[in-house]
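The complex appears here minus one protein chain, its other protein chains still in place.
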Amino acid sequence: TERPRHQGMAKNTNMRWRLPLVCLLWEAAMIVLFGVFVRFGTEADAHWEEEKGEMNLTSDMENDFYFRYPSFQDVHVMIFVGFGFLMTFLKRYGFGAVGFNFLLAAFGIQWALLMQGWFHSFKDGKILIGVENLINADFCVGSVCIAFGAILGKTSPIQLLVMTLFQVTLFSVNEYILLNLLHVKDAGGSMTIHTFGAYFGLTVTRVLYRPNLEQSKDKQGSVYHSDLFAMIGTLYLWMYWPSFNSAISDHGDAQHRSAINTYCSLAACVLTTMAFSSMLQKKGKLDMVHIQNATLAGGVAVGTSAEMMLTPYGSLIVGSISGIVSTVGYVYFTPFLESRLHIQDTCGIHNLHAMPGLIGGIVGAITAAAATEDVYGKEGFVKAFDFTGVYQTRTASIQGGFQAAGIVVSLLMAFAGGAIVGGILKLPIWGDAAAENCFEDDIYWEVPEDEESDVYHMHNPDKPASP
Amino acid sequence: TERPRHQGMAKNTNMRWRLPLVCLLWEAAMIVLFGVFVRFGTEADAHWEEEKGEMNLTSDMENDFYFRYPSFQDVHVMIFVGFGFLMTFLKRYGFGAVGFNFLLAAFGIQWALLMQGWFHSFKDGKILIGVENLINADFCVGSVCIAFGAILGKTSPIQLLVMTLFQVTLFSVNEYILLNLLHVKDAGGSMTIHTFGAYFGLTVTRVLYRPNLEQSKDKQGSVYHSDLFAMIGTLYLWMYWPSFNSAISDHGDAQHRSAINTYCSLAACVLTTMAFSSMLQKKGKLDMVHIQNATLAGGVAVGTSAEMMLTPYGSLIVGSISGIVSTVGYVYFTPFLESRLHIQDTCGIHNLHAMPGLIGGIVGAITAAAATEDVYGKEGFVKAFDFTGVYQTRTASIQGGFQAAGIVVSLLMAFAGGAIVGGILKLPIWGDAAAENCFEDDIYWEVPEDEESDVYHMHNPDKPASP
Partner (left out) sequence: TERPRHQGMAKNTNMRWRLPLVCLLWEAAMIVLFGVFVRFGTEADAHWEEEKGEMNLTSDMENDFYFRYPSFQDVHVMIFVGFGFLMTFLKRYGFGAVGFNFLLAAFGIQWALLMQGWFHSFKDGKILIGVENLINADFCVGSVCIAFGAILGKTSPIQLLVMTLFQVTLFSVNEYILLNLLHVKDAGGSMTIHTFGAYFGLTVTRVLYRPNLEQSKDKQGSVYHSDLFAMIGTLYLWMYWPSFNSAISDHGDAQHRSAINTYCSLAACVLTTMAFSSMLQKKGKLDMVHIQNATLAGGVAVGTSAEMMLTPYGSLIVGSISGIVSTVGYVYFTPFLESRLHIQDTCGIHNLHAMPGLIGGIVGAITAAAATEDVYGKEGFVKAFDFTGVYQTRTASIQGGFQAAGIVVSLLMAFAGGAIVGGILKLPIWGDAAAENCFEDDIYWEVPEDEESDVYHMHNPDKPASP
């Protein structure tokens, strides 16, 4: 019962040899590289039993595992269930949303452990990993999941793997420049994850512009149940975002503070999103697209500043603004980007990640510049911004300047990287579908011939229902 | 393709200006009040680095964040995914269930941080917040989510926000009376959250009685998939309830004990629920309504006593009884409440929260009254009931009496508060729908014109399917 509309398909989307080849070769490469480079860090190695004594630790509780593992698991849920289900809103692309997100993230975390390891955890020729590396790998992949949102439904799984390979690499370079060279703070990744990931993805989708995409317009919407599946993703992202922003902050007050700031920002964001969603619609009805996405902007927008003394009311302000900006973006900017700039942004990552990411970077720069020893305490000030060693003499306002520079660097890396990677993905060898077959699981997945597909055919009375 | 049956709608349910106005003004008020009052508590403030030394703490692990944050996240999931998805069982009210729960909870936690803060965390003119405040705010909002269950499908989002404003206020007053004036123990909130929340909601729905509700009877049921969505809510509530009941217990054995008691009670509850669900039905088939709800009664019913020495077998007994009571309630009491007392209880909160909440209060009073130094140990006894300061001379039996008084106070507050708030919500300005449009997302939400709605029209052959 092959559907007739697929017969017109000119492109070869058969993945049978290409996808297995890429997956198996790359996994083999991972095994070799892990074999050469990756070992357990001190706190995960069996020698810990002896080193604990040397490090003068009285309790196993001092192992970083207990400081960070609960947050790690929350972040893990955000990457796989959060992003995966958030993108199931399309009526016939649920398998692709969850499944391809699963694939690219599973590959990406391995490659990120290596890339970030070489930059940050390299010692005596080995990458020493612990729970913090796992979190950072998940973070890095988060930026790829964001970019995936822009090209959702329009790319083959191989293209996604190729993009992941390059984006993880560029992410790690950008992160190294920001954290190590500019000595910028960005624990929740407003700049490194959201700004970089979103503008990278937007640039890629611009390069991959499909002029005939309206041919699959009937599949670009949601159905009732798919919107509920998407809300699973939304809520897990929303609920666990305090863990995301606090996961790699310093032990103690910094983790505690990050969680509170993020909690406040997100709560405020929900109210302004609902307000503008209703206001911008003639009949005053709420739009699930806004509720699914713009309610999360508050988490993005405090990504840099959450671990700083942003204060709860500061968080409410940032969250309120970002909810408004994001909702307005869905109503006015997304159509504009598509019609004028030829940026086809399936999930509206410009509204959820790009603009709130910029806000997050700017708020972070301002909060850093405004920091004083009075507000942080003498020791707290030094600890919060790590003004030790060569950075001993850096002042708050200089730090603010470097934070601002971090935004610019992230943007430049995103535009340049996205243009190059977009160009690579445009090669006609990756098996992407024709415009009329976009947003359709049937191209890359065995889809059950079910009741719904019969209902689907009801719209097309000239086509017989399957037996 | 506007559906004809909506044309008969007399009431103005357009939210375009009212909802945005309420959301934005209230959020602005939150910002101002947070700006004036809310600051980070010691353990979340950057000064912690210095105060740690003064407090003689050797490790960052002693920060309350690490004692409570994992439980906080579980509670957070219960409020937003647990309650949200539990209410998606209705066939055409999934957006409203998840979305309005999201809205009211996001507003409620902000207002609760203030209200509870003034009562419990106020120092030198400032409310100092930490992770325990976040948990308590979520708890407070939990009681609003419960009340929402009674009026699900029959109210506008503005009514829900108004109810939240008042209920959070009354909750905080009631909680203050119980915890501070009566010195009652109620860590899992059998009285403060469940008894209060449920009888408040039942009183509100009584005041809002709709005589013509059978006009939307066809939408009051579930469909196959909506029952599975609801099971997501059920399971997350069930699994994380041990965290709920232990989240704000004392560090150490009390948190540990609360989790074990709740785990046991809930396990027993599932078996008696299944037994009675099958027994009370002629064909012996299980009813998803019972499985979705009554299985949770065991968590409610040990809310007060879980942190006490209830013992595992005591928990099994309490869980078993509450499962029976709750299931019997769904079969016999709910129809009775509707037909005789005009209490229209959409989700059956009388069975899931009201009766089990009362059981919980009573079990708590008995367990407290029966406490001895032999069972708790000398130090443990004092610590468990906080018999210090002015309460140094209180005995177990007197404590039991005060616990019982806590139930009565909670009931009175719920009835009085519910009556007043119900009266306010009855004003014809809030935009609630006509009886024939209840339980229908289409009133307040942009609903995709999807396959299912076509199927829906199959029942009404006189109405043409959408093109």
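Lettered A and B in written order, each chain numbered from 1.
Here, a residue touches a chain if its C-beta (ideal position, glycine included) is under 8 Å from a C-beta of that chain, and two chains touch if they have at least 3 such contacts.
Since we're looking at a predicted model, the values are computed, not measured.
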item	value
Per the touch definition above, residue among B:P312, B:P335 or B:G423 touching the missing chain	B:P312
Option from A:L86, A:I109, A:I151 or A:L165 whose C-beta touches the chain left out	A:I109
For subunit A, the residues touching the chain missing from this view	14-21, 23-24, 26-27, 30-31, 34-35, 38-40, 43-50, 52, 59-61, 63-66, 69-70, 73, 76-77, 80-81, 84-85, 88, 92, 94-95, 98-99, 102-103, 106-107, 109-110, 113, 129-131, 134, 157, 225, 229, 232, 444-448, 450-455, 465, 467
Subunit B, residues in touch with the chain not shown (by the definition above)	58-59, 61-62, 66-67, 70-71, 74, 91, 221-225, 227-228, 231-232, 235-236, 238-240, 242-243, 251-257, 259-260, 263-264, 266-272, 274-276, 278-279, 281-288, 291, 295, 309, 311-313, 316-317, 320, 375-381, 383-384, 452, 455-456, 458-459
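The definition used in the following text is that only the chains that are shown with their structure count from here on.
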item	value
Centre distance in Å when subunit A and subunit B are each reduced to the mean of their C-alpha atoms	32
